[in-house]
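Input: one structure, supplied below.
With one protein chain held back, the other chains of the complex are shown just where they sit.
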Amino acid sequence: MSHDGHMSLNVEHLPTRTLPAEKPLRLLDNAGHAVSGESTGGFSLPDVETLLDLYRKMVVARRFDVQVTALTKQGRLATYPSAFGQEGCEIGAVASLDAVDWLFPTYRDSIALLTRGIAPGEILQSFRGDWHNGYDQHAYRTAAQATPLATQALHAVGLAHAARLRHDPIVALTFIGDGATSEGDTHEAFNFAAVWQTPTVFVVQNNQYAISVPLARQTRAATLADKAVGYGMPGFHVDGNDVAAMYAVTTAAVERARAGGGPTLVEGVTYRIESHTNSDDPTRYRSSREVEHWKRRDPIERLEKYLVSEGALTESLRADITDAAEDLAAATREVMTVEAELDPLELFDHVYSRPRAALAEQRAFLEAELAEAAQEAGR
Amino acid sequence: MSHDGHMSLNVEHLPTRTLPAEKPLRLLDNAGHAVSGESTGGFSLPDVETLLDLYRKMVVARRFDVQVTALTKQGRLATYPSAFGQEGCEIGAVASLDAVDWLFPTYRDSIALLTRGIAPGEILQSFRGDWHNGYDQHAYRTAAQATPLATQALHAVGLAHAARLRHDPIVALTFIGDGATSEGDTHEAFNFAAVWQTPTVFVVQNNQYAISVPLARQTRAATLADKAVGYGMPGFHVDGNDVAAMYAVTTAAVERARAGGGPTLVEGVTYRIESHTNSDDPTRYRSSREVEHWKRRDPIERLEKYLVSEGALTESLRADITDAAEDLAAATREVMTVEAELDPLELFDHVYSRPRAALAEQRAFLEAELAEAAQEAGR
Amino acid sequence: MTATATAGARAEASPTELTMAGALGAALRDAMAADDRVVVYGEDVGPLGGVFRVTDGLQAQFGEDRIWDSPLAESGIIGTAVGMAMYGLRPVVEMQFDAFSYPAFEQMVSHVAKMRNRTKGRVTLPMVVRIPCAGAIGGVEHHSDSSESYWASTPGLTVVMPSNPADAYSMLREAIDSDDPVVFMEPKSRYWARAPLALPVTTAPMDRAVVVREGTDVTLLAYGPTVRTALEAADAAIDEGLSIEVVDLRSLSPFDDETVGASVRKTSRAAVIHEAAQFGGYGAEVAARVTERNFHHLAAPILRIAGFDIPYPSPKLEEHHLPTADRVLAALDTWEWDA
Partner (left out) sequence: MTATATAGARAEASPTELTMAGALGAALRDAMAADDRVVVYGEDVGPLGGVFRVTDGLQAQFGEDRIWDSPLAESGIIGTAVGMAMYGLRPVVEMQFDAFSYPAFEQMVSHVAKMRNRTKGRVTLPMVVRIPCAGAIGGVEHHSDSSESYWASTPGLTVVMPSNPADAYSMLREAIDSDDPVVFMEPKSRYWARAPLALPVTTAPMDRAVVVREGTDVTLLAYGPTVRTALEAADAAIDEGLSIEVVDLRSLSPFDDETVGASVRKTSRAAVIHEAAQFGGYGAEVAARVTERNFHHLAAPILRIAGFDIPYPSPKLEEHHLPTADRVLAALDTWEWDA
């Protein structure tokens, strides 16, 4: 066993007392060239078909993200946390899951939900302010997007442990922000998962900032993947803008988890190109030079260069993908033109499964108030 | 830099991306022989005078601990968490502090308080149920013993950071149990300390159990010191029953902290010989064979063997130490025979510094009630 | 499976003396036997049987996949229970003392309480959080807090507290059967209270208050450890010619307006008793809502006999803090009885 993170996932029980590679693991470099040697960490480039699929997903995801940001700027959504620039992380990770697996996302991960097949209108219900969550958790095997940081990681561990107790070979993958790694819940989730050996994959999206706070004020560790060591869990430090690497590593982690090998920590190093949310002002805490630097490390362009150089991305395929993306954007605009019919009385209907007299009284009060208002309006 | 924890503390900025030694660092073996080579981690044995002082402190501490346990069994205290067997950790760590430094102890660390010079009667006020805390924090530079696990570690970090901001060269040392390392607050304390580079020394007393729960259910890490890596902080895995090693490592950590080198994590591997508290039943979760095994690794006997073999522990010195220990035990019994005069009205006096009308009313109510009761009793 | 169904399925046992701790353990055992989705975990619940021995013997019976010791982290315990409940298990977790549930506060308030509403009922969390609660056991600091008002004032939580072994059994079974998350509070000072009991037993539904003693002049509203206090006061009041009705609230959220209102309208006077500090304590809600709904039936303000507005005292001073039957009677004396 060496100390610089070389490990092949053929090994069933990975050695866990090793430091992740300090240089992020990478399969494609920024120019779109396949990488060989040390920095691949023993992983190999997914086949072209897989890469084309990842490419398509990233292009569609970005089109969606851009569309929603535009709609938000028009005031059509209460808020939208964009993942522009993080497509390598988001798609690489979520594409590694089977349909039976569970995803535990944060507010940042709408494009991962989209990639899981959740409809734009369902994803956006929360951000447009209709209801706190708009999709079916069980149908999509996707938890509600979590806002309280790191809390969802524990849910992922619990669900994975329950499945394991039931001999149900599914995996739970959760996203955690670089800032959120500072929360106690991240620690407890890592530890419970490691002690219980739950089939959980932790994907830390290190996008360099927690709102305005840069990574250097969040940790003094050389990499966030280093944290895995303290839990006896394997950790991988990955170039998050290399979707091929993200896919390869998380796929291996998912397979390992499914096979009973326990949890894995995957850090994807990436960057949030957009502001934190629409109410953020990133000029206060980062330079446009820095943003430009990262724009030149775009995850989609990188894969595109590779696919083009391999002759895999034909013009007709490209057109096809663009069409799909535009269709999705149009559908997203469309769904946002329709104002949802909201029934204020529903406020009382889901708090408890067992009816409560006091809530029924309050519901009746609101009903009367609404009726009176309607009457006034009618007069 | 090697990967097995060899490091000399002459280095001002320690390399922190290294794994602690898997074998605990040790300066004296169980037979009381000085150890040389790898497992000393580059530390050297303290001089005989220092070791004699540590020996005396341990003997006195144990006598106190045994005395208080006996008094507790007689029902004279509400509870007492014994540190019998952990004297190497407790004394080695606390002896590394200067008078200006601060200690942030837990319920387990009464003998460390004693070693800091706090009087038995003051330490025991809380355990005998008189008041929650009985000694002067500022006079002894010792926080109240913390019961909510791991919470005190954050206080230690905060105080150390404040001192650093004020260019006051003091250090804060805190004890954390193996079980308490699972709490979110431990994580947050490690992280804040590392990011802020506070002069804090974290001493994890790994006594193998959290009440009934063994270490294997608490962590999957190879050592608890491994956790340091994830914070970019040096970590040392130390034989906690070797007071010489504990003293050498924590002294180096304290010096480093004082010099502006930031925090250090020191794990002392030890064992709690007594039950968790008087209301515990250890036969439910551990074997007497295991306890016997550890009794044969007694920290006091180990140092005693060395000192005897070196001819440093003369009979007269031994008698002198025994006398001091017996005097202390007698004083402890003595202070426990005196029932403290408690004024129930004091319940209202320390909640706020600014007087509150409602509390004054409640105080008056209790005063009247007490007066009436006194009158009834007098009748 | 409901408690009643289980009751039917078991042979009638003849009454034996049982403590509340024993009744709770039996409820867990029976629930685990009846439904293999019920799992139990927390700190020291395995070989030790919990610091109050409520889970004594359960690991030996059901094995480590059904009941196990978790790492020492309360947010971790509650957070993983959320995930397990999402999966379809019915976790029953233990917080060792009220004060040690506080690290889990965010998971409790932001997730346990809100998950069902957030997801429009698509995700229910059938989980039970057992909390040995309150004081009067000579515990050192942080071992005698009363946390009920934090939970009861959080919409989305159901909060119950039994006062006797029969209710302890029946309500815990019902809580485990509930599809909603339940904060199940167990008054520590009553753990060793004994009652003759034939298990399984089904008492009143867990969301209802119960009149445990009838009276005509005053209604005492109590829960958990103070039910005994109220009954003592009622006994003592006979000498003073006062007929006291005692209502055991049992359910703190929801509040049983019906049962309580009926009693208060009958007696026209009421007082609520709890250990927690008075200011912002659960008694505030009781007094406020009972007054709101019955104002013109009240001859006097609703009194609160509660702990002082101070942190819970050290063992030797706790007796001065806790409500006693004497304090209850003294409080009733402050009313203008001729008004």
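The chains carry the letters A, B and C, assigned in the order they are written, with residues numbered from 1 in each.
Rule of thumb we're sticking to: a contact is a pair of C-beta atoms (placed from the backbone, for glycine too) under 8 Å apart; a residue touches a chain by one contact, two chains touch by 3 or more.
Keep in mind that what you see is a predicted model, and the values were worked out from it rather than measured.
The chain not shown here is in contact, across the full complex, with A, B, C.
Touch with the chain omitted from the figure is made, among A:Thr69, A:Thr115, A:Gln205 or A:Gln218, by A:Gln218. Interface note: of A:Thr147, A:Ser288 or A:Ser309, the residue touching the hidden chain in the full complex is A:Thr147. Within the full complex, the residue among A:Val48, A:Ala331 or A:Leu359 touching the omitted chain is A:Leu359.
Touch with the hidden chain on the side of chain B covers residues 131-133, 136-138, 143-144, 148, 151, 153-163, 165-166, 172, 184-185, 187-189, 191-192, 195, 346, 349-354, 356-358.
One chain of the complex is left out; on chain C, the residues touching it are 75, 99, 102-103, 105-106, 109-110, 113-114, 117-118, 141-142, 145, 149-150, 152-156, 253, 255, 277, 279-285, 287-289, 291-292, 295-296, 300-304, 309-311, 336, 339. Contact between chain A and the unshown chain involves residues 78-79, 107, 126-132, 147-149, 179-180, 182-185, 210-213, 217-219, 279, 281, 284-285, 340, 342, 344, 347-348, 351, 356, 358-359, 362, 366, 369-370.
Here is the rule we use: only the chains that are shown with their structure count from here on.
As a whole-number value, the distance joining the C-alpha centres of chain B and chain C reads 37 Å.
Look at where the CA atoms of chain A average out and do the same for chain C: the two points lie 40 Å apart. Rounded to a whole number, the gap between the C-alpha centres of chain A and chain B is 43 angstrom.
Counting partner chains per residue, chain B has residues 182-185, 217-219 touching two or more of them.
Residue numbers of chain C whose C-beta contacts span two or more other chains: 70-71, 73, 75-76, 103.
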